[in-house]
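A single protein chain has been removed from this complex, and every other one stays in its place.
In this document, chain identifiers A and B correspond to the written order of the chains, with residue numbering beginning at 1 in each.
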Amino acid sequence: MLALRNVSKIYRTGSVETTALRSLDLHVKPGEFVSVTGPSGSGKSTLLNLLGLLEAPSAGEYLIDGALSHTLSDFERSRLRNEKIGFVFQGFNLVRDLTIFDNCDIPLRYRGMGGTERRTRIESALERVGLASRARHFPTQLSGGQQQRVAIARALAGSPRVLLADEPTGNLDTHMAEEIMAMLEGVNQAGTTVVLITHDTALAARAHRQIRMLDGIASEIDAVVSDTLTLNASALA
Amino acid sequence: MTHTLLFGYYLRMALASLRRNLLLTSLMVVAIGVGIGAAMTTLTVFMVLTNDPLPDRSERVFHPRLDAQDMSGYAPGGEPHDLLTRLDAEQLLREKRGVRQAMMYAGFSVIELDQGDDMPFRQRIRYTSSDFFPMFGVPLQHGQPWSAADDEARARVVVIGADLNQRVFNGGNSVGKLLRINGEQFRVIGVAAPWHPQPTFYDLNREGGFAEADQLFLPFSTSRALRMGFAGNLDCWGEVDKEEGQLGLNSSCAWVQYWVELASAQDAADFRAYLENHSSQQRQNGRYQRPVNVRLDNIPQWLDYKRVVPSDVRLQTWLAFGFLFICLLNTTGLLLAKFLRRAPEIGLRRALGAPRSAVFQQCLVEAGLIGIAGGAFGLLLAWCGLWLVRQQAVGYAALAGMEAGTLFGTFLLALVASLAAAAFPAWRACLVAPASQLKSL
Partner (left out) sequence: MDISLVLAALRRHKIIASLVVLEIAFTCAVICNAGFLIAERIERVQRPSGLAEDSLLRLQLSAAKRGDQDALAQTRTDLAALRAIPGVQSATVVSQIPYGDSSSNSGVNLRQDQDAPTLDASVYLASPEALPTLGLSLVAGRDFSAQDYIDWQPGTAPGEINIPTAIITQATADRLFPQGNAVGRQFYSWGSQPTQVVGVVERLTRPSETDDPSSMEYSMIFPVSVPYTSGANFLVRTQPGQRDNVLEQATAALRESGPPRIFGLNNGSIESLRDRYYRNDKAMAWLLALICVSLLVITVAGIVGLASFWVQQRTRAIGIRRALGATRVQILRYFQTENLLLTLGGSLLGALLAVALNLLLMQFYEVPRLPAAYLLLGLAVLVPLGQLAILQPALKASRMEPATATRSA
């Protein structure tokens, strides 16, 4: 589904170079639930940006659903993002001046969908996250957890193949966090590939595969293996 | 992505966004409106002044000029006098080298009404030869103009305009009625339909060519036989006829307005050669002292030479468009600020799959909406501006009004201007990198 081959990402500001990712190799199969953990500055967010076609790698290749990302034009990349990828961000990123309904509507509009189909999808997505009754409300009228659920609904309304979640539970209390995780697992069981970035190792462990990032280098952690092995892997990096 | 469907979406988003920032929106609408208002007001005045008075034939109706004056004040490369001497004009008329030709001048007459005790009144009068009417396409509603034979016979006939017909005879078919002009009786043989070329290219002396239409026409030959009064430009340099004075046939005075119609614009070269030939002959027999120097301008060239569009009006028009440009610059800055302030939302939309073109289009729709609103405001201002211009009530100012074309033109200009102003900000907006806007750790 998603394949990063020998991918590096270097940021240049003035004369300073920062290497966010080094020679990364990552393959995610359809239907997998992958979690990515690591300290701040390890390159997790950069990884997600690359996976989500928000940024291009400085070196290496990225294949998404068989298509090489660097051969795609901006138009094609946007289309791919629109149709195949769903985003859930830590900061929710809902447009404050639009209703919940209109927020979920945004990606569907760019798909050129007709009015009836859009309404059906949005209503069923909001139903899934349990917020169908709040469709006409504004984000400021909702709690943090509800806003995150709306973000998930927005991502789900388009029936994406891949769901990329960046610290979706970061701003939520444990009860809310549990609800969100359950939702993600449910989505994954329904067939969507999920890549979850989190600093919470307990949540990370619920994934099929765990990736650990440190200084731009990713290493795979066997889900079965215990914490001792995790420590060994990081020592090797 | 189907773009037409999204237009409605962009419109809805734009309206909501504009409503939210009412102050900023009003500022932009006012800025565009004021610029458009000024531009459309001055442009309308300019269009009035550049009007072609005879669009169907102005290219082939010409005004010849000859340099008949003596050497006093001669400057090489100078322009010949605007007007012909009577001798030259009568000769050109006799030789009939054009399809039609007429000689003419203006005067003032006193009209006495035989019935009633209304006071006599002064009426501007045009003395001309018979070709005037067909050459300039003067429409007649009753009767007909006089003929060349009438010119020869110095007939006591007149053609009157629709307004004069109304004033003196209360309208209707006045052919055959008598009119007392300067104490003499004249018979009306034709009544013209309302005819008002703008400008009156054949006489630009009053109000720059935008005075009221001529209402009274009388044969040139008759006017000279009766020694009727003259109103116009007169330049004398030599001998003056003892009996008839400055307007005499042999007087060295330039005062006759002469116009000729050719079959097509291409015949101008031939006619110019004829004028040069005439000038050479006059030099040979000693009448002309200056080197051969002729001009042949058609109506548009003549109006340009006589500067019918005053330089003030040109300056005002340029000034107004310069003002519009600065208003647009202002709008560009404000739109840039507005769009960049929305960078987080733009980043999000891009992340969710909007291509750059979608962001660009959304910005343009918003700008277009501001443009339409600015156009409406500008239209209101232009209407006021033109009203102010018309308050001068004289000359071309009285004609400065709002037409259907002005309406359409205003909105078109406003739309094009606002889209042009928005092009750069919209482009910058669509370049917003999604990654930089999304709050990721």
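Keep in mind that, in the parts below, contacts are C-beta pairs under 8 Å (C-beta built on N, C-alpha and C of every residue); 3 or more make two chains touch, one makes a residue touch a chain.
Source: prediction; values computed, not measured.
K.L.:
With touch defined as in the header, list the contact partners of the absent chain among those displayed.
P.N.:
If we consider the entire complex, the absent chain touches B.
K.L.:
Which of B:182, B:257 or B:437 touches the chain that is not shown?
P.N.:
Among B:182, B:257 or B:437, only B:182 touches the chain that is not shown.
K.L.:
Which of B:153, B:336, B:419 or B:433 sits in contact with the chain that's absent?
P.N.:
Answering carefully, the residue with contact to the hidden chain is B:336.
K.L.:
Could you list which residues of chain B touch the chain missing from the display?
P.N.:
Against the missing chain, chain B presents residues 24, 27, 30-31, 34, 38, 71-74, 108, 110, 112, 119-122, 182-183, 236, 240, 245-246, 310-312, 314-316, 319-320, 322-323, 325-327, 329-330, 332-334, 336-338, 340-341, 392, 428, 439.
In the analysis below, only the chains that are shown with their structure count from here on.
K.L.:
Distance-wise, how many Å sit between the C-alpha centres of chain A and chain B, to the nearest whole number?
P.N.:
Centre-to-centre distance between chain A and chain B: 68 Å.
K.L.:
So in the complex, the part of chain B that touches chain A is made up of which residues?
P.N.:
Listed in rising order, the residues are 1-2, 5-6, 9, 16-17, 20, 344-345, 348-358, 433-435, 438-441.
K.L.:
Name, in rising order, each residue of chain A that touches chain B in their complex.
P.N.:
It comes out as residues 40, 44-45, 48-49, 52, 54-55, 74-75, 78-79, 81-83, 87, 89-91, 93, 95, 97, 106-107, 109-112, 114, 154, 166-167, 170.
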